[in-house]
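Every protein chain but one is kept in place in this view of the complex.
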Amino acid sequence: MIADTREVLVEVKNLRVEFKGKGKKPFVAVKNVTFDIYKGETFGLVGETGSGKTTIGRAIIRINPVAEGEIRFKGQRISGIIPKELDREVTRKIQMIFQDPMASLNERAKVDYIVSEGLYNTRNYKDEKDRQAKVEKALLEVGLLPEFASRFPHEFSGGQRQRIGIARALIMEPEFIICDEPISSLDVSIRAQVLNLMSSLQKEKSLTYMFISHDLSVVRFIADRIAVIHKGEIVELAETEELFRNPLHPYTRALLSAIPVPDPRVEREKKVLVYDPRVHDYSVHKPKWTEIRPGHFVLGNEAELSQYEKLLAS
Amino acid sequence: MTAKEEKTISAIEEQELFTFAEFDEEASERTGYSNYSYWGSTIRVFLKNKSAVTCLIIMISLLAFTFIQPYLPNQKNPITVHLDPNTGRQLMNHPPSKEYWFGTNSIGQDLWARIWSGTRTSLLIAIIVGVWEVAFGIAFGALWGYVRQLDALITEIYNVIHNIPTTIIMMLLAYIMRPSFKTMILVMCATGWLGMARFVRNQIIIIRDREYNLASRCLGTPTSRIIMKNLLPYLVSVIVMRIALSIPGTIGWEVFLTYIGLGLPIDTPSLGNLVNEGRRLIMSPSLRYQLIFPSAVLSLITVSFYIMGNAFSDAADPRNHW
Amino acid sequence: MSEPILSARDVVVKFSLRGQILTAIRGASLDLYEGKTLAIVGESGSGKSVFTKTFLGMLDANGWVDSGSIMFEGMDLAKLKTEREWLKIRGKKIAMIFQDPMTALNPLRTVGMQIQEVLELHQGLKGEEAKARTIEILGQVGISDPAMRYHQYPHEFSGGMRQRVVIAIAVACNPRILICDEPTTALDVTIQAQILELIRGLQKKLGLTIIYITHDLGVVANVADDVAVMYAGDIIEYGTAEEIFYNAQHPYTWALLSSLPQLGIKGQPLYSIRGTPPNLFNEIKGDAFAPRNPRALKIDFVKRPPYFQVSPTHYARTWLLDPRAPKVEPPATIKAMRAKYARDAI
Partner (left out) sequence: MNMIRYTLRRLWQSTVTVFIVLTAVFLLMRLLPVEGYFKDAYDKMQPEQRENILRSLGLLDPWYIQLKNFYAKLFRGDLGQSIVYRPKVPISEILSAKIPYSVKFGLTAMALSLALGLAMGVIQAREKGKFWDKIFTAYIVFINAVPAAVYLIFTQLYVTSVTKLPILFDRTKPSSWILPAVSMSFGGIAGYAMWMRRYMVDELNKDYIKLARAKGMSSTAIMVKHVMRNAFVPMAQYLPTSVLATISGSIYIESLYSIPGMGGLLVDAISIQDNTLVQALVLIFSSLGIIGLFLGDVLMALFDPRIKLEKRGGAR
């Protein structure tokens, strides 16, 4: 566990994101979120509907404004108002893959335009021929035929569309890709294709991923480290196997226990834990984000932390 | 098992059947292919609607005819007052004849020529108003829908104006200004775009936050290109439909304003004026042709555009595509 | 083995869509046993939903059962035509719950009324009596403070709570068979676990027979006694949960199991299925899965395989089980599962 020697690519510090709702009080979607993403890793962010996981991803890619705290990319602050030069660089280096391949492609544009859109914006091509060559290469990289460039998105299946979405991100030659539930709306038989593609691209191009998902079993397969988010707050963060071996926070444990396992004998024996936020008594001692073991963070107050210590010791 | 299957099987050696087949990866990638294009399908679905196609043909020929009619031989001037060659007096209310195809009106003008002249005027007004509605409505609606800071303010203003019946606004404006071709256009332009703007705003709000627009923002696409490439292409079909539907609407308003005495000056033939003139003669059955002819042309135009507009909106809906 | 409560044989369902005929179900057969849970797994478009809808006469207006039989209580459901005949089955004998609890309830009527409606319809209860029973059922499906909740509208309920209400409606019918069409797909994992537990509890208490439709093999492992695997409108493998998970025979079942990330090994690529499912507008020749199956035999492209019996409860539609077929090694994941099965069996 020598986390310190690894290069930090993205830093998120005390992030808070608010939405102006219908009432006067803003809705707090994310609060007190702090984590680092190391270069070359896959960072998993797991939470349920409305937990704020997508909001964090969108804050990093600067679609959602940051209310408090800051986000740094390669040491430079990229949240709030930033110089034009940096803005252009960040736009290129950070890309996103979306959840719903049916909604994330412009139905009225040809695949050629969809994939080249980023190129047009950054003028990152010599001439028309070079642009076409880049589109062709990007399509081949995701396992699609170059002839698909002249077609419209509705001609493709969900899996193919998702790969077009990946090609659109790849053509920017990004360093960091935020994957927002990239496989959850795909059919079971297609999921493996996309996961494999993502892993092989990561190796080839030394990409860093942030993998947002509600499905712990998928994240376990793909992520190096996992952060668990509940109602806008990260409650636990650890290396994948550490998290599965020693889940500390009661919410993490409930979540782990609920994952269905495709093995009837295991599944029928399992006990599902239910998380009740009332188990925390935060009236006197406020919870703190604490590194309880190197690389293993958990949210808890003093009493809880000492209890977690005991758990880890046993 | 069918006989055909049997035959194919016996043709191949049975042993060979139980060997591995070659696996073609590209073929498996191609299985999802379908040959679909949005506009192609829209046109195909539209052309399947027989009544709409009939209306389209009628309207195209009618439009063409209105414009070439004055240049045809033997056409009369719509405002010339014809005199009876025998008496030298106005040829009043002359029934349809070889010379005057649709007869003459109460001061001896040729009704046939007046109808085509009136159709030209009315269609011109309708098209000017329609284009304005679309141009201004879209610009305003896009602003309204896309710039979040403006939404609340414009919505409030819209609600206030929307709360007053359109009829009242139009009558008031037409009353304040003197009747003329310009007044007519101004009055209708003043109200029609509102509905269009609201419609565009609602559409844009629906489309605005779809994931593919987020994707464009992530790629750093400038707003102008997002509007051009991501939003407007989705609105084109709607725009075509709105123009088609605004034409019968505008003609209807023209008839209304003329009816209550706020229409075009009487010396400018328009469908509204002709119907209104005809209405005055309602009590004498022999003169009813002066009401029937203009009404028939008017109804043909409005019904056709209405049917075409609706058929097009159905055709443009991807759910009706195959 | 006991008699099945419902038995479908060679069911063919067709739809007419814009002048073309789509064969959604291509001769599927199924046996359902009293008190058991049968899970039907398949991808979207495999026809799992359509197939079960025929048990209730709830196909869309452009669809029909073309041939085959569905025997239930001595009746052939495939022969029922009029709404009057179906009303004797729907709700009364066979009930169904749907995927999205957010839209399954009428937003303008109170939750209580929507349940009570069923009691009045099927059990002839009236007024106060019906209300009391409704509140009792609400409590039974795990809704706290049911007397207060009775008067609330669906929008005042969370997704999981709404699904409980939908289940309450189904239970209020007092059916013999309950068809659950992906009831937890739209819900979070923790809520999903609770709903699964609720369904299991109700099954035990009320002696329900359940058909559970899902694409999630994890859920199948949780709920199923028996499993039917569907692909392109056909049931290609059928067996007990153990048989399907530990001793699968059809290449498609192998592929499904092997492509699950839960069973994958980190750092190694997952087994992946290439291509897309066939277009059901076209006639399908031979084994529908053959074009995507790297282990396909030539005969798979020519002739449709029959069911080969693996055990009294387990059969599969694949030529690989034919004695003439060459020996085919299943993917590593499947071998690992088989090994585990063998170990456990000893």
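All chains are identified by letter, namely A, B and C, in their written order; residue positions are counted from 1 within each chain.
In the analysis below, a contact is a pair of C-beta atoms (placed from the backbone, for glycine too) under 8 Å apart; a residue touches a chain by one contact, two chains touch by 3 or more.
Model, not experiment: these values are computed from the prediction.
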May I ask you to name the displayed chains that the omitted chain touches in the full complex?
B, C
Across B:Ser41, B:Ser295 or B:Asn320, the one contacting the chain not displayed is B:Ser295
Pick from B:Phe20, B:Phe136 or B:Tyr175: which residue touches the chain that isn't shown?
B:Tyr175
Touching the absent chain in the whole complex: find that residue among B:Gly40, B:Pro95 or B:Gly261.
B:Gly261
Identify the residue among C:Ile21, C:Leu87, C:Met148 or C:Ala339 that touches the chain left out of the display.
C:Leu87
Of B:Leu47, B:Ile60, B:Leu83 or B:Ile282, the residue in touch with the unshown chain
B:Ile282
Listed in rising order, the subunit B residues that touch the chain left out are 152, 155-156, 158-160, 162-165, 167-168, 171-172, 175-176, 178, 198, 201-202, 248, 251-252, 255-256, 259-262, 275-276, 279, 282, 288, 291, 295, 298-299, 302-303, 305-307, 310
Those residues of subunit C that touch the unshown chain are 56, 58, 83, 87, 89-92, 95-98, 100, 103-109, 117-118, 121-122, 153, 155, 166, 169-170, 173
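FYI, only the chains that are shown with their structure count from here on.
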Once you count every C-beta pair in contact for both, which comes out on top, A-C or A-B?
A-C
Return the distance between the CA-based centres of subunit A and subunit C, expressed in whole Å.
32
Would you mind listing the residues of subunit B that make contact with two or more other chains?
29, 32
Touching two or more other chains in subunit A are residues 157, 160
Touching residues (chain side subunit C, partner subunit A) in the complex:
43-44, 159, 188-190, 192-194, 197, 215-222, 224, 241-242, 245, 255-264, 266, 269-274, 276, 337, 344
Inside the complex, what are the residues of subunit A that reach subunit B?
58, 61, 63, 87-88, 91-92, 94-96, 98-100, 103-109, 113, 117-118, 120-122, 143-145, 152, 154-157, 160, 165, 168, 172
Once bound in the complex, which stretches of subunit B touch subunit A?
26, 29-30, 32-38, 210-212, 214-222, 225, 229-230, 233-234, 318
